[in-house]
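I'd like to ask you about the structure that follows.
Excluded from the complex is one protein chain; the other protein chains are retained at their positions.
Read from first to last, the chains carry the letters A, B and C; within each, the first residue is number 1.
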Amino acid sequence: MAMRRELTISDRPIDEAAWVAARRNDSTQGAVLQFAGVVRDSEGGATILGLDYSSFVAMAERQFHLLFDEMERRWPISSVRLVHRLGPIKAGETSLWVETVAGHRGEAFAATQWLIDEMKRVVPIWKKPLPISSETSGSG
Amino acid sequence: MAMRRELTISDRPIDEAAWVAARRNDSTQGAVLQFAGVVRDSEGGATILGLDYSSFVAMAERQFHLLFDEMERRWPISSVRLVHRLGPIKAGETSLWVETVAGHRGEAFAATQWLIDEMKRVVPIWKKPLPISSETSGSG
Amino acid sequence: MKIPVQLWSYFTELAGTSQVELELPPGAKIDDLLTLLYQRHPRLGAMRNSTLVAVGVDYQGSSYVLQEGDEVSLFPPVQGG
Partner (left out) sequence: MKIPVQLWSYFTELAGTSQVELELPPGAKIDDLLTLLYQRHPRLGAMRNSTLVAVGVDYQGSSYVLQEGDEVSLFPPVQGG
């Protein structure tokens, strides 16, 4: 059976509880793993307000689907749902949410770690710090 | 700062979305990992209605806290919340939910996998299949 | 001394009871307790190699020296998750 995939790249806040609540019940799969990446309030030692994410979205979608293809070849994963938020994101808010559903735990952990590692290698998304004071911000 | 711990062993259904929604916002921690163990509809090739979990609860609590102690020594984890449901659980429902919050992803993955592995080794919880037909059930 | 032994999971069914009380001499070890228990409940004895032993809420090995007031628990491999 084909791996179910759901990819959302958007500037809306990520409502993790809503994504969790929307999971389809599947009694053939024993393991659900969810990872949330949260924007931290420091970057390179400096306190920041948050991060501003940008993306070459069409390519990001293409690259995510290539990763999903390989994930499906490598592990018996029944579902992957991934949400990446773009635009300004305040520290403490979620920039990435990914869920992997598999028959067993080992597969879910291995596939999710691999997916995030690969995402950080090939998916065209970038971030820049949002300085605490607007006075210290500026181009260049 | 001490690792925050929350342990719930109970026969109530696990409302994952509610647990997720109740997470404290922490902008110093970049990684949140949640694992849900779902009861599968087959056991050793036979279709089952679900699993009936039992536990020596006082010892389970003690053993979970010993594991949390070691987890805290081994990884910089800021929070762990673990819920284990007991009693009859239908296939497709969640028997275990665990969340680990850490500064970085690698720590959260490593600590969560270790915690679940160790739980399956030392925490006194047992399960027996609930047969599909009540006619086939009975004391062994 | 009298040592209560609590059985868990399917050990209860193997023994036909969830609790037994054993009379042991001072200085007796868990090993001695098991030997006596298995004489009375040979179906439990068949599980010896996969039996976990706790005193109170902590695991103990077979050389643990029992004391008055100890509560022993015996159970099969755990299966949480």
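Miscellaneous remarks
Criterion: a contact is a pair of C-beta atoms (placed from the backbone, for glycine too) under 8 Å apart; a residue touches a chain by one contact, two chains touch by 3 or more.
Please read all numbers here as calculations on a predicted model, not as lab measurements.
For the omitted chain, the shown partners it touches in the full complex are A.
When the whole complex is considered, the residue among A:37, A:50 or A:103 that touches the unshown chain is A:37. Of the candidate positions A:33, A:71 or A:96, contact with the hidden chain is made by A:96. Within the set A:29, A:63, A:78 or A:112, the residue that contacts the chain not displayed is A:63.
Taking the complete complex into account, residues 37, 53-56, 58-63, 84, 95-96, 116, 119-128, 139-140 of subunit A touch the chain not shown.
By our rule, only the chains that are shown with their structure count from here on.
Ranked by separation of Cα centres from subunit C, the top chain is A.
Inter-chain spacing, taken between the CA centroids of subunit A and subunit C, is 49 Å.
Shared interface positions of subunit C, defined as residues touching 2 or more other chains, are 81. For subunit B, the set of residues that touch two or more other chains comprises 37, 116.
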